[in-house]
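Following this message is one structure expressed as structure tokens.
Here we show just some of the chains, and they stay where they sit in the whole.
Think of it as A and B in the order they're written, each chain with its own count starting at 1.
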Amino acid sequence: MSKTNPGNFFEDYALGQTIRHAVPRTLTDGERALYTALYPSRHALSASDEFARGCGLPRSPLDDLITFHTVFGKTVPDVSLNAVANLGYGDGRFLKKVYPGDTLNSTSEVIGLKENSNGKTGIVWVRTTGRNQNGEDVLTYCRWVMVRKRDPETPAPAPILPDLSTQVQARNLVIPENLQFRDYDFGLSGDPHKWGDYEIGEHIDHVDGVTISEAEHMMATRLWQNTAKVHFDVNARPDGDRLIYGGHIISLARALSFNGMANAQSILAINAGVHANPSFAGDTIYAATTVLDKAETSESSVGALRVRLIAGKEPITTAEIKESNGKHLPHIALDLDIWVAMPK
Amino acid sequence: MSKTNPGNFFEDYALGQTIRHAVPRTLTDGERALYTALYPSRHALSASDEFARGCGLPRSPLDDLITFHTVFGKTVPDVSLNAVANLGYGDGRFLKKVYPGDTLNSTSEVIGLKENSNGKTGIVWVRTTGRNQNGEDVLTYCRWVMVRKRDPETPAPAPILPDLSTQVQARNLVIPENLQFRDYDFGLSGDPHKWGDYEIGEHIDHVDGVTISEAEHMMATRLWQNTAKVHFDVNARPDGDRLIYGGHIISLARALSFNGMANAQSILAINAGVHANPSFAGDTIYAATTVLDKAETSESSVGALRVRLIAGKEPITTAEIKESNGKHLPHIALDLDIWVAMPK
């Protein structure tokens, strides 16, 4: 009997089932430095202890996406090892900042199941929660993946679809403990624009591009202990290409968005997200933002902006990123709907 | 007179000579994070402070191979700058865990010398010992290399071969201070298999593969301050290829072995090891383990497993890795005989 992990197949999931993921991970200044080396990340809150203290925090927290990738990476061996496709994200909220020295764990609950009509695959919805060493929730989000069935003959379960709202309501956003932007330094942050300067419908082309190399996306993906073969092994796909982990594109887009949204210091929520088209080494990734909504928050100096963060393989000069049939244009890699926190 | 280091030639070594290697090195959380980015390393003991505390340690120690590479790297300018081949390792024991903040030094003693019949090269055996800032030994191992003679006319010394046993006896294994697996969490470690589940003769194909890029192996090799030209300079070899540092393959194999041996949390000893064939960027490395022996240890909750850790450029589906003439098959890169510690 094999001792290696064969991953779970569609039949292995049951509604309400809770999966406790391996391996706990202590994050440090090392991960922080590597993040800066891997992505053109410049947001001051996660770059400077002094700046973070000026915003009420004890020191500079790790980038929110370090939290996301670490929590996500742990789910791969249990949730997506036999996935055919990573279909989407939704209802995600960042609940607590993570600091160097914190140790993260992940658990997932199965919240939806639906076999596909071809009988060979099914869709699994999970709600994943990341917790720190004190058992405090730091992040929760839903994700759905298409997973292979072990045996096409297995009868289909009754389909159960989770009731996922299309967005996190502004009133449910959690402002990180003690975070405030009352004495915010717009000179040091690198951008004079406040929350009030952004208008719903506004589209920002973030201008800069990054051409991806194999070494960078593999190092990043390993850093989050994401073990999916397709990212590392040229023999894992018929075309011999190494698929870039979707989260790598999320981080590139977020980092590139500094140029035009440098004051979006914190991600508060993930309303929805899809990896529209795959990316490979050699692709040059550009980013753009469309402002979708604005809201006040529980802290008067912090405004929330709902934005569509887009990544593509060409500059994204307009908010039109889909064909008339609703399909994303072929150069669009990421379509991510998030809430971010900005100084008012 | 040149101020650069020409390295030592065969004539420069004398039996009993002790070489004190430069440069002392403080290891930190930075090296820890880079190790995770460079190798698909997931063993919980070196990933999580909390998990390590559950196993009796003050915090998560650095991966044992960080210790090995750091101690080894210091020896290169004195031992292998003029080496034609790195012939083997033996009689190695890990004696003390290394933690972020520790500073390591290395010394080597010449324990054997034998000129080759061609008169142009000779074999040098050294015992290398790594020590921390308190002067405590953290690692000791033997290594032998084929080194060029400065002058073929120099008369050959009397051959002296060290008396190296083929393996470290189980009774001589050092269980790291305070390490115990009494309340081991097999859920968080990512693998349900205990020491008792492994049988002598069992072969485990670790399934996953990693395609190597130039940037990754060069960054890794530099991280250990290994200065051998062949790893970095395309002009250093006639074929224009950069030879991958053998230790890079050791770390890849060890990290890949997580999938099937996730509970082998610690390397206790290196019985023997050879780099069977060279590796280059573009190679995809796979790993396999054959269980050779089992032993109790001084700590009742910790079992020792003697395993043959193999790396190759194709999946290694059986324990047969040599041709009938005793030569390793051409796709085998590493044949390493080690003792590891597992929960009982």
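Quick notes on this structure:
One rule holds for everything that comes next: a contact is a pair of C-beta atoms (placed from the backbone, for glycine too) under 8 Å apart; a residue touches a chain by one contact, two chains touch by 3 or more.
Keep in mind that this is a model prediction, so the values were computed, not measured.
The full homomeric assembly consists of 3 copies of the same chain, 2 of which are present in the displayed coordinates.
By our rule, only the chains that are shown with their structure count from here on.
Note on chain placement: the centre of subunit A and the centre of subunit B lie 36 Å apart, centres being C-alpha means. Contact residues of subunit B toward subunit A in the complex are 28-34, 36-44, 47-51, 60, 100, 187-191, 193, 197, 204-211, 213-216, 219, 259-262, 284. Contact residues on subunit A toward subunit B in their complex (touch as defined above): 2-5, 20, 22-26, 28-31, 33-34, 77, 100-101, 103, 105, 133, 213-216, 218-220, 222-223, 225, 227, 229, 232-236, 242.
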